[in-house]
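Excluded from the complex is one protein chain; the other protein chains are retained at their positions.
Lettered A, B and C in written order, each chain numbered from 1.
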């Protein structure tokens, strides 16, 4: 394990100013609120490529001509070393992140399971846990026109076989959730696309996954990760509201929840807290990909979170909604292409974890103080009156309501929304 | 009627190069395909205001200090004169567009109904028809925090009373649909908002409208017009997919359809044809607001349509989806603030109608030629094979699919999506 | 002054947690760093209108049928009362903000100057100062197609006359700058526009303003406020870089500087700190309009600033650039349309001032600690070596540089940009 130890300069776990795993916050340990996960994809797979430039990181396990499985083991060594240095209790992965593709799917699956065995040992030894696994159904050219939504049913079959393998492996590794991100489930041009048919294919696919989950006794959540676009021009899992409609259409709203990413929310025209609050309201909140998009960039930058007030509001909505059950806070974030020092990986995660902890402490203050919640309750207080209750209870028709307005010559008086007052209040907690 | 005759320079109806109402297209009259409507709001109500400037149009019926009802009649004269000049067979209105607000809702409603009587006579005489009516639940300060989603149930009641009046009047005028646009049904800040509660209020409201529709025997469609934002930061009827989920949530997916606007599609991050195709796929296509957003502007510019290839694709998807039933093509568009000549109104409508007709003729060629549709069908042909059929019929599980892949060492071969070829094909029809 | 005293609930000036005018920060009083200004336009003129709704504020001085000059005086009373309550030392105004338009420009100017006299007395009594004045060349329909860039030279003349009046009055009131915002200096459609000609008109106009400034002995800065669009589709003063090129083209780069607004930066695709840093680099930094755009809205929301880390970075770049000279920090911000209580005006300003003070204290820490500046210096240290100096001194040609590369088989080694480390560092100061 020498290789991994010399990869990072530092040997001692990161130290934190705010993050104390055992510190009690609102009756629960900080670690149990935050459930941090490091993701394989961004930290160990992405080599610093972008659409106009090549590998800047030159990780040893990416060296051309190497033995794929040896490189995969090397990568795993470094990954667990990073987990140790950051002290995040969870990790997440795609099948293709952890092991090389073989000549056939059988061989690819074998490779994946072999690394799964490596993981099992390392997890037992280190105490690391798996937040979720997922199958990469988007990088290989076979998926260029979709996985479940491919015009070729053989690709559907191939994707199904791949998901089966990762779902079962996730179950065996005691993974707490299983995620599907439909990066190619969408279209590049409507000219060659039958939207209705593709949605049906996707609905069918998801139903098969749910069926299999129950068959093998997997208790974790099945999660869809919404994203509006990129790589595809339009993706069917556009945002939380779209996914909700899709789940209802295919009878899945009790089986499947969402994994919400900040950057994806932004690309869909929403704030992170909007997507979180909406998912709770619709009963489909599952987990989050904590990262950050650049407001000036029109693509998924997947940066480490760094805006404290925004993070505090996201955390507030999560706590208010009841917190995570099996979900967690996955750093679906990559160090910038110019951050080529291995230590940048440690720094980025440690700074992000500390800032999330700080955001949690702010959310705690918001909850404890109660003024924010009270302001909202007070604003809707009228709905607790007789007419409000009658309306919601279905006792009033349009005709009855109109009669009431006419009889009383009702003229409702608007009240200040107090937005600046509330924004000032929030800043007092920062 | 002298006033109206002198308002526009021209007295003879607009002439067209492409629009011939009686011309047969795909077995139906052009007029019956297009079902053009002129909208009151943009052409007779908006005075050329923008956030940084005042009235530029100085329409006589907006003169300060005038008698509101007289001005409303004058406006109606001019409106019907524009209808005559453009030869559009339909019109659309909000209650507040056509008559002044009174001291109480009773008085306001009376004003509206009086103009309704004026309309009835004019409609009988001219043969004009009403595509849809709608209630303005967004301009008055009482609605600043929402109508159905207002924190005050009295505002809900007031809105209900207003909708009842317009729905009944629409029914009496033989209007073919009733539209709801939720410009204030959303929020400015999550800090003072309970999203789940507001969605429930909105679901309740819509159910009351549907109930009343049936009660009075109105046979037209109830339509929601999606828009993501503006005036409100976030609106609940974000886009077609969001509205679909909302309708499912509140049991309305068989009762309510959508009125899709090009500019709103754009603001939500979609093309117009995407929203149309999706609405057909989900079974909720109703009607369209034909206009155009400026791709460089981040707000609703509501310009007259003018990009022929884009319009042709929209028309193609409408025809392919089955065309309009009770819906139609409403010009929810306003002449630019600098287009201050009354004749600009005639020109803008006539040019737009002619361009829509031209787009329809292009769509006809696309349909008749059949190559576009064939290309799509051919692309999915694999799904007609045994495995494809078995998958969709629910005969295949994840396990069976995986067994198939492993047994055959399946490696699906991708095929070109042929996008450039199809785009070239489309341009041959333009 | 009874009216104003009863307009706001509170009578005692706002209290602050961070803003102490006399507190020394980096050797200067806090008040002298921040130079806060309240703007007339947003707080006393805008009635809560938006493109879909009317007046929500119902300020008494907007009541229909009132005596315009009396209402203007009433408005001035309330304005100075707000200034007193917030303790901001400066204010800013457009001519049309403060006095009603008359039948002719002479009358309009007279009205403006009469209120100028009212201001003078109030300023003397209260100690309030004028940060800048400006002429409204965008609201009236005569300006619908531009002021200086109007196709009609008479509008150019009218605008010139209006600017002359406000520039002279600003001088008399000891205003410290004069601002031009070209809201209509742009185009709605290229189809009717001659861009080159309009730029020449604008260059000429600005030269006349500069000439007149010198003629009357006004020592303040002439400032252009960049904005990319809205109300106009495209505005010539797009952003700082565009204004710089314009100033060079018309020989004005030593005479005119920029007033940078956060929301306008955002609309142009930039961060606020980018525009500030660039303006300092180009030598044209003048003043700022401190506000905030909504990242999800595509228009100018002009909200009160509330994101502390972003404000701290803006403040850091201002301090690092040398701070304000005659410029200042103008709250070009309006309370939301739903914030209808007069007290919301006091709260919004006081919260914003306090947050700006807090941002300044963070910037002070950044400067004092020095690590951010050192990191930048260290990154460019190579340029202090011989080759770096020779290149910048013009001693190296392409040929010489190529010879050097070839002789040494040079292969430069990239170094980490350390972005996450620096972002973490910034968060330590928050």
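Just so we're on the same page, contacts are C-beta pairs under 8 Å (C-beta built on N, C-alpha and C of every residue); 3 or more make two chains touch, one makes a residue touch a chain.
Everything numeric here is computed off the predicted structure, so don't read it as measured data.
Enquirer: Among B:269, B:382 or B:412, exactly one should touch the missing chain; which is it?
Expert: Here the residue in touch with the unshown chain is B:269.
Enquirer: Touching the absent chain in the whole complex: find that residue among A:55, A:255, A:390 or A:406.
Expert: Only one listed residue reaches the unshown chain, and that is A:55.
Enquirer: Hey, which of C:48, C:228, C:286 or C:342 is the one touching the hidden chain?
Expert: C:228
Enquirer: Among C:54, C:100, C:151 or C:323, single out the residue that touches the unshown chain.
Expert: Hidden-chain contact among the options goes to C:151.
Enquirer: Name every residue on subunit B in touch with the hidden partner chain.
Expert: Residue positions of subunit B that touch the missing chain: 56, 266, 269-271, 295-296, 304, 306-310, 335-336, 338-341, 344, 347-348, 350-351, 354-355, 414-421, 423-424, 426-427, 430.
Enquirer: Tell me which stretches of subunit C touch the chain missing from the display.
Expert: 104-106, 141-142, 144-145, 150-158, 160-161, 163-165, 167, 188-197, 199-201, 204, 208-209, 211-212, 215, 228-229, 234, 238-239, 241-242, 244-246, 248-249, 268-271, 273-274, 277-278, 280-282, 313, 317, 372, 375-376, 379-380, 382-383, 385, 387-388, 391-392, 394, 396-399, 401-402, 404-406, 409-415, 417-419, 422-423, 426
Enquirer: Spell out, residue by residue, where the missing chain touches subunit A.
Expert: Touch with the absent chain occurs at residues 48-56, 58, 138-141, 143-145, 183-184, 188-189, 229-231, 233-234, 267, 294, 296-300, 336-338, 340.
Throughout what follows, only the chains that are shown with their structure count from here on.
Enquirer: Rounded to a whole Å, what is the gap between the Cα centroids of subunit A and subunit B?
Expert: Taking the average C-alpha coordinate of subunit A and of subunit B, the gap between them is 35 Å.
Enquirer: Would you kindly tell me how far, in whole Å, the mean C-alpha position of subunit C lies from that of subunit A?
Expert: So the centroids are 39 Å from each other.
Enquirer: Could you tell me which residues belong to subunit A and also touch two or more other chains?
Expert: 269-271, 414-415, 417-419, 423, 426 - these are the residues of subunit A that touch more than one other chain.
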